[in-house]
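Here the structure comes first, spelled out in structure tokens, and everything after it is commentary.
Only a part of the assembly is drawn; its chains keep their places, and the rest are absent.
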Amino acid sequence: MGNTIGSIFRFTIWGQSHAPAIGVTIEGLPAGTHIDREKLQLFLDRRRPGQNQYSTTRKESDTAVFAAGLNEDSDTVGAPVTAIIKNTNTRSSDYNELKYIPRPGHSDYAAMAKYGESRDAAGGGQFSGRLTAPLCIAGGIAIQILEKKGIKISARPVMIGGETEEEKMLERIDEARADGDSVGGIIECVIEGVPAGVGEPMFDGIESRIAQMVFGIPAVKGVEFGSGFGCAGLKGSENNDPFIFKDGRVQTEGNNHGGILGGITSSMPIVFRAAFKPTPSIAKEQDSIDIRTNEAVKLKVKGRHDPCIVLRAVPVVEAAAAAAILDEIFLSEVRL
Amino acid sequence: MGNTIGSIFRFTIWGQSHAPAIGVTIEGLPAGTHIDREKLQLFLDRRRPGQNQYSTTRKESDTAVFAAGLNEDSDTVGAPVTAIIKNTNTRSSDYNELKYIPRPGHSDYAAMAKYGESRDAAGGGQFSGRLTAPLCIAGGIAIQILEKKGIKISARPVMIGGETEEEKMLERIDEARADGDSVGGIIECVIEGVPAGVGEPMFDGIESRIAQMVFGIPAVKGVEFGSGFGCAGLKGSENNDPFIFKDGRVQTEGNNHGGILGGITSSMPIVFRAAFKPTPSIAKEQDSIDIRTNEAVKLKVKGRHDPCIVLRAVPVVEAAAAAAILDEIFLSEVRL
């Protein structure tokens, strides 16, 4: 059901924010694949909070421990690879008062409706952004494999709080922090080096697969490829990218198609953008209700809050894209 | 593999633009589900070209013939339901000259790279918009089932050629037709009546599932939910929708979350928008290359062309949304 994704490179993410542990099991890795654990840990560290002043200062111990699937040389043995991250803070008492007062913009109310009394409300439970850590393990491994195939993935924020210049983005974050508020943003991701002809038909096209994966990241509310929503104002003669032969290979002039035609790669860079809503956790007082009585209450979320998750989400977007692309490449290899 | 989608309400779409037939096989329909064939045909007719002056005038015979799965009362028998649409124009000779000259913005080049010489180049082959007809059969059936559950789906264009007013949208289409050009647009879809708590975790959340399905529609380059890309310029205090108790049920003030929190429904209307690129087929001369020689050529696509597919795509978006939602609802029923 949605914790598992992929056809060949397939993984299952599990855990809750305050459970004893979170983790991921990855199937489909060919035996003999070397995993550079140090590099992987550095990648994981990029999504950790407290990396800079623009993130929350909560300390999380995000050390991936491999419980199975690797030999002493850190090569895959052909069995599933399981990595586990222990949660250090498993006290859930802090969240008791929130159990019946859904935080606006959070999954609380939807989770109540779906899972009822027995759900894990602490720290967002299974909906916590903390679950992006195991996604980064799976995606970080995918990135290492893609690199060996000459494929490079890089993401960066292109808008935060309505601003597109880096300095102003950071200003908006500072302001939000000072106000006990938060800001949203847009991350752009570029995947270079994927040959033409990768991608399955219809619902398993590159766009479908990347979108399914990226919308699985908490707070993502939009995904677009190439000229994206902008193409709604363009004419075909403007939006079509003419084919040219250049530098010894077929290319296009312009890349409004974002490297994907008919769901299949064209060999041009794959370009997509993901819109992140402002973190719903804010220090400001908000309106909510007590679902036991349906009475209106004023809610003030205590403790740490993160004014902008966009910076931390950059490696998560890279991980999601890598996982989607690697599976498509594995599927393509069957066909050759 | 992507021609099949869904966990319980699962279907496989097959066919090419000029193959003898196109069709769909649907699994997972409970036995005894009545299908109103006349209503389904009317729904199918909404996506047919030649419906009005704003669409291409090609005649297509889109009559769904049920080859299996229904009894004489048009009730499902518990076996898969297969519907077939015969293609009347199966001559592919018209397309011979295009076989080696990829049309800009089309799937031609990607298909060449993926499928090679044996591919079906005629009329876009398996990438043809014509394959949205079987999607409309599956989705049209889903709509009928959802209606009985009190769920209503409706889509409409909210932008065409950069315009948001209806009259101006049609003007842009007329201009594009006169110019031998085309225009893109945005369709908004609203799903009302889905109770809170529907949607699977993480990668099978409502957003992931709708996006995977909708990006399977040719020409879609962006999908966003609720405030979507707009939320990148908002603060948390602006974007969070406060909970209220009104008309005897929990609701939110505002619907920036588009009816989905943590991938799960909140009982508010599900709202999403899909961006359609301008039809790549235009009458204007374009630059391309002959992939046999890599030499530049001027390409002029002959015959009919459709200046705007957005109007016709409206029922297709409804169909895709219905199929995704029905599967999520079926999955939810297991849990209760």
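We just call them A and B in the order they show up, numbering each chain from 1.
Criterion: a residue touches a chain if its C-beta (ideal position, glycine included) is under 8 Å from a C-beta of that chain, and two chains touch if they have at least 3 such contacts.
The structure presented is a predicted model; accordingly, all values stated were derived computationally and were not measured.
Asker: Since every chain shares one sequence and 2 appear in place, tell me the total number of copies in the complex.
Answerer: 4
We adopt the following convention: only the chains that are shown with their structure count from here on.
Asker: Rounded to the nearest whole Å, what is the centre-to-centre distance of subunit A and subunit B, using the mean of the C-alpha atoms as each centre?
Answerer: Computed value for the inter-centroid distance: 25 Å.
Asker: In the complex formed with subunit B, which residues of subunit A make contact?
Answerer: Interface residues on subunit A, with respect to subunit B: 1-5, 7, 13, 102, 104-111, 113-115, 126-127, 131, 159-162, 176, 179, 181-186, 195-205, 207-209, 211-213, 215-216, 218, 220-245, 250, 252-253, 256-258, 260-267, 273, 275-282, 284, 286-289, 291, 294-296, 331-332, 335.
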